[in-house]
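A protein chain is absent from this complex, but the other protein chains hold their places.
== chain A ==
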C-alpha cells in the first residue's frame, strides 16, 4: 500500500503520539494540528532558504535577511503564495539572490546610509498605505486590530532604523548585519504593496506551471 507522505501524515503522527499519553479533545486537536502545521511549514521554508545559503557561503546574510523579513511580516502582513512548497521555493530564490548582494556588491558607508534612509522612508510609506496587508485565508476584520498591527509595524521599522543609525555613527565600515537587514526590511515592505502582490501572484503561477499543477 502506498502512503502519501504529506504534511498531514506527519501532523497526524505527532498528534497520535500526544494522544498516546493524554486525552486531547476535538478543539485541542484542531489547535495542535494548526500549530504543528506552522512548525513544519517554518522548518521547510527556512531549510529551503538556508541550506542553499550554506552551500553558497551566504548563510549569515540569508539568515539575517529572513529573520528581519519575518520580524516585520508578523505585523505588516504581505503577499502570499498558494502552497507551502511555492512559498519555500519563492523565499529560497529571493533570499539567496538578496544574500549575494552584501557579498558581491560592496558599498561604502555613505551609499549604505542613503539606502538605509530610502528603505526607512519607503517602509513608512508602504506600511502607512497598505499595512496590515491581509489575505483571504486570514482577513483582519476589526479596526482595532488593524491599528495595533500597523503601529507595531512602524515600531519594528523605527527600531531597525535606530540600530542602523547607531551603527552608522559608531562603525568604520558596512557590516553584514546592516546591509542584510536593510534588504530584509526592503523586501518585506515591497511585499505589502500592490506591486508586491502582483509579483508574488506571477511567481506563484510560474511555479505552479513548472510544477505541472493547475493554476
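Heads up, the rule we're going with is that a residue touches a chain if its C-beta (ideal position, glycine included) is under 8 Å from a C-beta of that chain, and two chains touch if they have at least 3 such contacts; residues count from 1.
Just so it is clear, contacts and distances are computed from a predicted model.
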item: Protein name as given in UniProt for the chain not displayed, "Ferric reductase like transmembrane component", "3-isopropylmalate dehydratase large subunit", "tRNA N6-adenosine threonylcarbamoyltransferase" or "Cyclic lactone autoinducer peptide"; value: "Cyclic lactone autoinducer peptide"
item: Which of A:22, A:105, A:144 or A:169 contacts the chain that the document leaves out; value: A:22
item: Positions on chain A where the hidden chain makes contact; value: 18, 21-22, 24, 26-28, 30-39, 41-42, 45-46, 69-70, 73-84, 86-88, 90-91, 131-135, 137-138, 140, 149, 191, 200
